[in-house]
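Got a structure here, written out as C-alpha cells. Questions coming.
Every protein chain of the complex appears in place save one, which is left out.
On to subunit A.
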Amino acid sequence: MTSTTVSSFIDKPVVPGDVILDLSKMTDQTLKLGGGLQQDQDAITVVQAGILRFSKPNKYWIESSHKRYIPTVGDTILGIVVDQRAESFFVDIKGPMVAFLPVLAFEGGTRRNIPKFEVGTLIYARVVKANTGMNPELSCMDASGKAAEFGPLKDGYMFESSTGLSRMLLSSPTCPVLEGLGKKLAFEIAVGLNGRVWVNAEHKSSIILVANAIMNSESLTPVQQKIMVERLLDRVN
C-alpha cells in the first residue's frame, strides 16, 4: 500500500470548483467525504465555499457558516416543536424541511408514556437520519438508548446565530468567549450545530450578558474576543 496522500488544501478556504484530491494517483485508499464535497470521476471537487477539514485517517468535509442548517447524521441540534402527530413531533431545526421526532425516540419510550410538549418547546436532540428528499429524523436518545442530556430545555433564553458560531463554541480548546465568561459567571449553555444556542443562569442579567457576548463574538478573533469579554465583565462588576 502506498503512503497516504493528503490534500494540500487542509484548513484552508476553498471555493466551489476547487479540486482537492486527484484519485488517479491514489488507488488503494478509502476516503470518507462529508458535506460540501463531491466525487467527479477521478477528482474530488468542492461544491460549497468554506474551510476544508480533515480528520485522520480519511475523513474530509467542508466547514462553513450559514444561517440555514443542512442536517447531517450525528449532529446535536436545538429544535422547536411545531406540531404533534400520532407518530411523531414536527420539529423546526432551521433546515429546509421540518424534522420528525418519533414519539418513541425517548428513553424508555412506549406507547403508554408518550411525552407531551406544547408548541414552542425547545428540544435538544440528535439527528439520526438525514437523507436528501426526506424529512430528517431526530432522536432524544444517544446510540445506547440512554437519555444522556437530550430532551426539552426549560427556562433560560435561546437565541439564533450562524452554524459557524456554533462550531466555534463547541471547538476544543474552549473558545475564549466561553472561557472568559466561565471564569466570572456561572451559567448553563446548550449549543446546537444548527446555529441555536440556549443559555441559562441564576440571574437574568447574566443570561443577557452571556447571550450578547456570544452574539458579538461571531466576527472577532480570539484576542478580540478575550478583550471584549473582559470589558463586558468589568462593566458589570
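What we mean here is this: a contact is a pair of C-beta atoms (placed from the backbone, for glycine too) under 8 Å apart; a residue touches a chain by one contact, two chains touch by 3 or more; residues count from 1.
The rule is short, and it goes like this: contacts and distances are computed from a predicted model.
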- Just go with whichever of "Protein ECERIFERUM 7", "Protein cornichon homolog 1", "SKP1-like protein" or "Ribophorin II C-terminal domain-containing protein" UniProt uses as the name of the absent chain. "Protein ECERIFERUM 7"
- Query: In the complete assembly, which of A:140, A:211 or A:228 touches the absent chain?
  - Reply: A:211
- Note on the structure: Out of A:46, A:62 or A:80, only one touches the absent chain, namely A:80
- Task: Touching the absent chain in the whole complex: find that residue among A:15, A:97 or A:134.
- Result: A:97
- Query: Which of these touches the unseen chain: A:61, A:150 or A:198?
  - Reply: A:198
- Even though one chain is not shown, subunit A touches it at residues 80, 82-83, 90, 92, 95-98, 118, 120-122, 153-159, 198, 204-205, 207-209, 211-212
